[in-house]
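The structure that follows is given in the form of structure tokens.
One protein chain omitted, others in place.
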Amino acid sequence: MQIPVEGFMYPNEVELQWSVLIVLYPFLTGLVAGAFILASLERVFRVEAVKPTYRLALLTALAFLIVAPLPLQLHLGHPERSFEMYLTPHASSAMSMFGFVYLWYLLAVLVLEIWLDYRRDIVVLSQTTTGWRRLLYRMLTLGSTNVSARSLAIDERVGWIVTVIGIPSAFLLHGYVGFIFGSIKANPWWSSPLMPVVFIFSAMVSGVATVMLLYMLLNRLRGEPIDMRCVDTVAKYLFYTFIIDFSLEMLDLIHRIYEADESFRSLDFMVHTKLYFPHIVVQILLGTVTPIVLLALTQVVKLSETLRRRIYVVAGILTLVGIFAMRWNVVIGGQLFSKSFLGYTTYKMGWVTREGLLTAIVLSILPVVFLWILVKLLPPWPERHTVTETAGD
Amino acid sequence: MAAVFLVGVLAFLGLRGLLVPRSFGQYGHYRGDAIKEIAALPVSYAGHQVCEGCHTEVLDVKSKGMHKGVACESCHGPQAKHADDPAAVQPAKLDTAVLCVRCHAANSSRPKNFPQVGAAEHSGGEACNTCHQPHSPAMVAGGSQ
Partner (left out) sequence: MTRRQLLILLPAAAVAWEHILAGTPEASPNYTMSEHWWGMLMDITKCIGCGSCVRACQLENHVPDGYYRTWVERYQVLDWTVETPHVDSPDGGKNGFPPPKEVGGKNFFVPKMCNQCADSPCTQVCPVGATFVTPDGVVLVDQKYCLGCRYCVQACPYGCRFINPSTETANKCTLCYHRITKGLTTACCEVCPTGTRQLADLKNPKDPIHEFLKNHSVQVLKPHLATKSKCFYYGLDGSVR
């Protein structure tokens, strides 16, 4: 297999190390962090309007978080050794943090918060369902079936604390992913202190957009009316975070252009040739400027409900495309040029290989499947759809 | 809940004690034995001192000629196996038509002061060792000295 090379690459650089799976990884964790931050808005800052999305956001975060480590595992040369990450984490490596941040976030934050929030529902369900579901819910109660007003108040209190801890954890979860790239001094395309910040904000953007889209989609499927006040507020947040995200990215760009250090000529050439389509066209024009303009329209002009809904859907989808392109351009773009700044290689994606496109597609569908299961098990909708409160203790 | 966490942490620490390789941390944050394992790998190039111990006659010739700085295995290839058991392992015969031009073919990228020849017109198609003695190339009759 001959990989086309332009100019001069160090001979070991011709082959790309990190594939589309590593593109997927920050994309997925980004959705987790973003969805969680949206959920915590309601909880900590008491934004009542976004309440209908609260549980959905938590479940979305969980579904994506379960899948997030899979692309990493699959791309390892020796997945069976990955537990070394827990045994002998190397203190100076950003990557070694992954195992701990992940476990912490999964168990101490997300699962705990969901459990606390759903505890009453689980207890109710364990008494109203039959068969294996009953057994399952029984197990999920973890033996605590007390749903008196007092114990629920405690749940609420603890849940609040967990959320407060959760927000910095979400930042940590995704900020460190940015740091993995931002701290590589060998690679000028990555090396930037802004990287973690850009990653966090783009994560929020993508998470908020996902929850917004899912909320609209699920309500449509269930034939429920969409709470426009809620969607409008979520879209507003999307707009604001997007502006911050875009400004940060532009700041990074302008800084690079103005400083024009030794790597600039090479990177500039790359952005105008190999990365023109994914970077300029998809990421910046289609995936960032267009949704920002669309969202700005809904903020400035008074539009009908249907039109607003349509705009949100289009803007949301474009946003996700744009954020995915951003991950692509960071991960793949950062490996296309030579560290000698004298040449460029090509990324050849496999199709049905271990790190190929098919795997990537399966891994992107998987969280949706998990979400579907989670939604079936733990319905995020208001009570009237589950069985009315007959239970007590 | 707290109990679950505590048990988890304790189990983790216990397992860690069992699973971390014993030499880990001997010199630093890595497996100390890895150094020994790498140091114990077999050698393919014996080194010219070894060859010279047996092939003194070649050394005598070579050390007076222009190739004195060129190690035996530069031309003869890795010969540790031969040096261990000369009777069992014989070095392959060399083809001077390929060998000499690797270093001496004229090339404007090479330092100017390095002796180079346009191989075809210089040798007239003959093998280099018909005129040059590989171990002392410049001393053959009609040579440059």
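A and B are the chain letters, set down in written order, and residue numbers restart from 1 in every chain.
The working rule: contacts are C-beta pairs under 8 Å (C-beta built on N, C-alpha and C of every residue); 3 or more make two chains touch, one makes a residue touch a chain.
Everything numeric in this text was worked out from a predicted model, so none of it was measured.
*Asks:* Out of B:A71, B:A97, B:V117 or B:C131, which is the one that touches the chain we can't see?
*Replies:* Residue touching the chain left out of view: B:A71.
*Asks:* Among B:L19, B:V89, B:A120 or B:A138, which one is in touch with the chain left out?
*Replies:* Only one listed residue reaches the unshown chain, and that is B:L19.
*Asks:* Using the document's definition of touch, tell me which of A:A186, A:L221 or A:V352 contacts the absent chain.
*Replies:* A:A186
*Asks:* Going by the touch rule given at the top, which residues of chain B touch the chain that is not shown?
*Replies:* 19, 21-24, 27-31, 33-45, 47-48, 69-71, 73-74, 77-78, 102-103, 105-111, 114
*Asks:* Touching residues of chain A against the unshown chain: what are they?
*Replies:* Touch with the absent chain occurs at residues 8-13, 15, 17-18, 70, 72-82, 84-85, 87-90, 92-96, 98, 180, 183-187, 265, 334-335, 338-342.
The working rule: only the chains that are shown with their structure count from here on.
*Asks:* Please tell me the distance, in whole Å, between the geometric centres of chain A and chain B computed from their C-alpha atoms.
*Replies:* Going by mean C-alpha positions, chain A sits 51 Å from chain B.
*Asks:* For the complex, which residues does chain B have touching chain A?
*Replies:* 1, 5, 12, 16, 19-20, 24, 29
*Asks:* Give every residue of chain A touching chain B within the complex, in rising order.
*Replies:* Contact set of chain A toward chain B: 83, 86-88, 90-91, 107-108, 112, 142.
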